Structure formats: structure tokens, C-alpha cells
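One chain of protein is taken out of this complex; the other chains stay put.
Take a look at chain A:
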Amino acid sequence: MWKWLHPYAKTERTYHLCQKLLPWFSLLGLAVILVATVWGLAFAPMDYQQSEAYRIIYVHVPSAVLSKSLYSAMAIAAFVGLVWQVKTSFMAMMALAPVGATVTFVSLITGAAWGKPMWGTWWEWDARLTSQLILLFLFLGVISLYKAFEDKQQAGKAAGVMAIVGVINLPIIHYSVQWWNTLHQGASIMKFDKPSMPPEMLWPLLLSILGWALVSGAIFLLRMQNEILQRELKRPWVVALANKSAASSEGK
């Protein structure tokens, strides 16, 4: 496996891999997210307790799930970068951070819009909400710490350490609904004995999580390419690439 992975430490190879994967992630992600959202909004049955307001679940849960997954991915990239000094891993970390920050922001906004009708308040300093807000600050912290350094190797190391230290927040978010008395409800999908949702509601939810994952992946691939380009603007392969893409866009 390592032999297979090794060439992707080279930026040019990684760029072309991203280019190859990008249309698949974009088109599939867009299709899945559209189907899941329409299904969730218009076809799934109504909740007996929360009426139609529960439909916010079809953006709130995918964004919240993705916020934690993207943070884990970013921390893994940071770890690989710090330990094995793989050049592309800090770039991956910096490509993931804005995606994660956006998704976390969405989860907070949709949570507030759900909290207002159900709990009677937009915001409460409750354990789940506060730890999720800290996750947003961690993402923003990693981005700003990286931008604060002129030398990008140094910047990657500093931001990487911050990303790894911030991992402590993930279990806190996950178990916050069990450890403390919170307004936020407990898990409803990740219970293996019996998910507390009927399948007509559960399927669009699972599908929307998949859609969000694919779309986040597509944006990550695009940003990964940007990170590579930014670092290698003067390399001959980038110049050749720019000429090729300019020629193909003129041909259209």
C-alpha cells in the first residue's frame, strides 16, 4: 500500500488525481443531495411531535455529522504532516479547514433555526451547542494560525499542532448529550439495537448525509488543487497546465 501511496506525495500527481475525481464527486454529490433534500422536504412523513419543523433534520444532521468527520480528517492530515513530513498533507489540512468551518457554521445556524420553534430560544449555552461552537472556533483558529506565518512549512506545523490538540473536543461533542443535562436530544440514528426513526424518515436522512459528504469531498478536491497551485505557481508543469486550460477554454 505504501508503494502505491508514495507518488501522491508529489504534488503534480495529486493535482491530476484530484482533477480525475472532481467531476465524479461533484455530479454524484449534487444529484444525491438534491434527491435527498426533495425527498426529505416533500415526501417524508410528518413527525407526530414536531410536525413539519422536524424537516430541518435533513440539513442539520448531515452538516453536524460532516463537521466532526471533516475535523477528524483534518487532524489526521495534520498528524501525517507532522510525523512523516509528507508535503501534501499540510495542503490537505488547509483545504479541509474552510470546508469544515462552513459545514460547522451551517450546523449551528440550522440548529438555532430548529431550536427557536422547539425550545423557544435561538441559542442556549448548553453543552452540545457550546462544544459545537468551539469546533467552529478551532477550524477558524487553524486557518488563521496558518495564515499568520510567512513560511508555509512553519505555518503547517503550528496549525497542525493546533488541529491535533483540538481533537479533544470531538468526544466532548459526541458525549455532551449524555454527560450533561442538555436541551439537545440524544442520538437517533447511531443506535444499533433499533434506530428510533421509521425507515421512511431514515432513508432520506442517510442519503442526505451521503450527499453532503460527496459535496464536501468535491469542494475539498477543488481547494486541494488550489493549495497545490498556490505553492507551485512557478513550476513548469503548472505553466503548461495553465496554457492547456486556456487553450481548451478558447476552443469552446
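Going forward, a contact is a pair of C-beta atoms (placed from the backbone, for glycine too) under 8 Å apart; a residue touches a chain by one contact, two chains touch by 3 or more; residues count from 1.
As a convention for this text, contacts and distances are computed from a predicted model.
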Of the listed "Chemotaxis protein CheA", "Heme exporter protein D", "ANTAR domain-containing protein" or "ATP synthase subunit b", the name UniProt assigns to the chain that isn't shown is "Heme exporter protein D"
Of A:K68, A:K157 or A:R223, the residue that touches the missing chain is A:R223
Among the options A:A53, A:L133, A:L183 or A:M197, the absent chain makes contact with A:A53
Touching the unshown chain, chain A contributes residues 37, 41-46, 51-53, 55-56, 59-60, 63, 98-99, 102, 105-106, 109-110, 113-114, 116-117, 215, 218-219, 222-223, 225-226, 229-230, 233-234, 238-239, 241-243, 245-246
